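Mind looking over this structure? Questions follow.
Every protein chain of the complex appears in place save one, which is left out.
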Amino acid sequence: MSTGTSSEHSEHVFDTTDVFQDTAASFDTVAKAEASPDVKQPFRELGMTEDEYLRVREILGRRPSSSELAMYSVMWSEHCSYKSSKVHLRQFGEKAPKTAALLVGPGENAGVVDVGEGLAVTFKVESHNHPSYVEPYQGAATGVGGIVRDILTMGARPIGVMDPLRFGPADAPDTARVLPGVVAGVGGYGNCLGVPNIGGEIVFDPCYLGNPLVNALCVGVMRADEIKLAKAPGPGNQVILFGARTGGDGIGGASVLASATFDEDGPAKRPSVQVGDPFMEKVLIECCLEIFAADLVVGIQDLGAAGLTCSTTELAAAGTGGMDVRLDLAPLRDSTLTPEEVLMSESQERMMAVVEPAKVEAFLAVCEKWDVTATALGEVTDSGRLRMWWHGELIVDVPPRTLAHEGPVYNRPFARPQWQDALQADAPTPERLTRPANAEQLRATLLRLVGSPNLADKSWALEQYDHRVQGNTVLGHGEDSGLVRLDAARPGTSLGVALATDGNGRFAKLDPYSGAQLALAEAYRNVAATGAKPLAVTDCLNFGSPEDPDVMWQFAEACRGLADACLELGTPVTGGNVSFYNQTGETNIHPTPVVGVLGVIDDVDRRTRSAFEREGEILLLLGDTRDEFGGSEWAHEVHSHLGGLPPRVDLAREKVLGEVLIAGSRDGMLSAAHDLSDGGLAQAVVESCLRGGHGARLVLPETDAEGAPLDPFVALFSESAGRAVVAVPRSEELRFTDMCVARGLPVARVGVVDGTALEVQGQFTVPLDELRAAHTAPFRKLFGHSVVDA
Amino acid sequence: MPARIGVVTFPGTLDDQQALRAAAAVGAEPVKLWHRDKNLHQVDAVVLPGGFSYGDYLRAGAIARFSPVMDPIIDAARDGLPVLGICNGFQVLCEAHLLEGAMIRNGDLHFINRDVKLRIENNRTVWTSDYEAGAEAVIPIKNMDGRFVADERTLDALEAEGRVLARYTANPNGAARDIAGISNAAGNVVGLMPHPEYAIDDLTGPYPGPGTDGLPFFTSILKSLVSA
Amino acid sequence: MARVLVDVMLKPEILDPQGQAVQRALPRMGFDSVTNVRQGKRFELELEDADPATLKATAAAMAEKLLANTVIEDFEVTVLTAGGAPADTAENA
Partner (left out) sequence: MARVLVDVMLKPEILDPQGQAVQRALPRMGFDSVTNVRQGKRFELELEDADPATLKATAAAMAEKLLANTVIEDFEVTVLTAGGAPADTAENA
């Protein structure tokens, strides 16, 4: 994640250099470091512990130069080194299901999966939470820019973005400041790039008021034989920096950010805001793809967090092992930058390539064609050292692996919070929370929920996103998952990929282990509902402070739950991102693991939509319904209650449900399918009715899985997992139900597509117009006045 | 030999590939034109596609208008070469004064991506001859600065000369007199804010359909070129 | 090194959605004295050529050709001395 730091920190960097004002160069050098071992260095201000600093001295056998100190501090920061999360993330590799589809696993800029026809798809979700709180538009915009560069770096053309978002209460004044800016920023950057926005989430909860979550996912496609990696092999190969000039943006951001927390009056350490230049990035995309097509690079890395520090160390560490760089050759936007600042700058829209000498000319020619500034900074060596010069003086001489791969690893203490038992004991029983008792109250509850901020129609936001550009968006906003045809890499193909993201923080708060599994299960279900076969997973783990044992326990549990579930569902985690310190003052956010699932569909013409499109078609409910309201939308919206246990997880059931939905789509049995999640059966049916412009007559199931009587309230609003509602032509009903029965998937006829109203038989009727008004009004009412003019 | 339809790519152009796809879909030969080209490679018609040329910084289309390729296009357009400017392309044509008026920020200041219904008011141009007069078409808009403005005199003239090509049936952005597209006096130069090239098949076109209401723009030009 | 300001505003007869949005928003924030808002652009140019006479003409030409769309916009050129105090003004309206 790229962001800034307080001036305080850059000043401290100046301090160290000022120590040397008397000597020849006004900046610190390796020679000076050897000559003056006892100079006090501001490692603490740079977010380093004493032990970490001493370890650097031990590695180097001397004190670091201030440039080296800057590099270690940022590379060993939580954000770059994953020092607190590493021990838990390992499970994703250790428990990973064996699948031939995985071409590149965690560790690279993004994972890559084989989707057939010689094509490979790469995707990843990342967070840009803190910058988006400080400056919503630019924070969100640069978040999109960063993840798109990660995907581009793998050699792929970006073909879709998604934006899972979390905000405080919808009616809170600060949400009115943050949300319109974030939405405009996601759109402003993505639209200008020409990458379609194919999905995301907008969820409100008080726990995000001082710390919104802005996650961004990007997916790209390439030929499987064209994967690019971040490595710098081959002594003599040139190291070329290209794209935007380097400015003072986000200096020391990554490391300072990792220790930044917010209180009521804003961020304790306010980052210097970075402004993105989406036009520059668009040109960079076309320039890179042309360079890849002509096979002009042996390695490439984008400049994100820790900028030049990260790109040079990671390229060198993964290559022959050495690199010589003339740092003062980097084109600067601000000529007053010190070498330390140039190393830590997180200016956007920059890339670094490793190019064979014979191909440099061709490389530069492509850059010239696209008006992209490109500068050779140095070359690959086999010295095993990363060395940098500034105006002739050696300022950096380090073993790159010690920065990139041998950072500190912490086994932070964690323990199940004392309050966890009480929270789980506080179940939403009928005694605890009053439930609607009659038809009138059920009807009112339905209208209240479809108009609640979390369940209301989000078109006000989604219309600000271009979901059509590139012409391959088969399913976009309002569907269970986004679905894009892979035409960009193989013109004329019918192959497509589907993507969905989910992550219910309330469920994870009640039980982080199953909460993470439910996030995966829902995204998996959303993908299968469109007819695509789930293949692989990316995740963005948004948590509070890792120094808090409660949070660390939530994190450990969520990782364990996600890894176990990925194994059982056969979908490996290919990459992701961890965001800690999401808290306001001392209050941590709900643990929020956002999970993205990627699926593949051989023939995009076979995709299933969520809309009820044809009168008279049969509605079937798949799966079991139980009295499960812990963490439900109903408990949240109507009673502001959070307690009990989340819905039961049954991954075997999710798998069967997925198989049935995929087979139904492939064999043309399904006219529509919609997963049941937030708001239960009622919400799903309302969404499918409004989308298709047809009403429905519902006959609610009268018994639950165990054959116990099921009251209408539970049937309508329970959030039991592993369920979906489908519409089938009468001619297909028998074939489809037989298939369900054969596979042991509970199936119940719950009604028929009919008329211009939603009628719940024996209970109530609501005209579609009334439903539509209740569903679509809230967002415009809440945010329609906002003035975001970037 | 099929008619050659050239599609210009400026830095920041986004919809060039889709315009090429639409040209191919109706059987024309799609030809890529680069903003630095000094000649038009014998194309029979030109599409200036949508996107954010030069980021739409300064004003939409303002910088692209000065690209080398615009000189031959402006000359040829004055001599009757069929030119269709879509979205950003429309903005470029206005900046180049091949069409009157200008585009400003949408009424609510937001980017709007929506399928809108158009009424085709002028089917006497080479780009719209395949539409019935007064036909309605569902075509997506996706723009930030899509609001057409001009002084009253110009607007009256456009109306009087029947040069209002298409109107929104429900004005999405406050465009003057619901104008979605106009043509020059000769009818060979046409500017349109909505994107017909994104309404050429039911799989990716507007939902719920029809998904192909944009095709006539491309069949029209093809016919007029073949018969010419 | 010379500094020049070019201010570009929409012509009065052209409506201004950005200005209007601001005008609608201000009263909601308690600023009800505002009766009209117009939003335009300001360009700060630095030029090597320092001769004030040609300077203004050059800047006006830039505005005419690129910085303003004279179909809908008027512009105003202000030459600043190095110190930045207003010197001389040229309008196109």
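Things worth noting here:
Which chain is which? They are A, B and C, in the order written, and residues in each are numbered from 1.
Definition applied: a contact is a pair of C-beta atoms (placed from the backbone, for glycine too) under 8 Å apart; a residue touches a chain by one contact, two chains touch by 3 or more.
Keep in mind the model is a prediction, meaning the values are calculated, not measured.
From the set A:Asp150, A:Asp277, A:Glu379 or A:Asp678, the residue in touch with the chain omitted from the display is A:Asp277, counting the whole complex.
Within the complete assembly, B:Tyr54 is the residue of B:Phe10, B:Tyr54 or B:Phe218 that touches the hidden chain. Of the listed positions A:Glu52, A:Asp249, A:Glu286 or A:Glu522, the one in contact with the omitted chain in the full complex is A:Asp249. Residues 54-55, 57-58, 63, 66 are the ones on chain B that touch the missing chain. Contact between chain A and the unshown chain involves residues 134-135, 138, 244, 247-249, 272-277, 279-280, 333-334, 347-348, 371, 787. The chain not shown here touches chain C at positions 1, 7-9, 19, 22, 25-26, 29, 31, 33-49, 58, 61-62, 65-67, 86.
Simple rule for what comes next: only the chains that are shown with their structure count from here on.
Averaging Cα coordinates per chain places chain B and chain C 31 Å apart. Inter-chain centre distance (chain A to chain C, centres taken as mean C-alpha positions): 42 Å.
Inter-chain centre distance (chain A to chain B, centres taken as mean C-alpha positions): 36 Å. Shared contact sites, meaning residues of chain A that touch two or more other chains, fall at 787, 789.
Chain C has residues 18, 21 in contact with two or more other chains.
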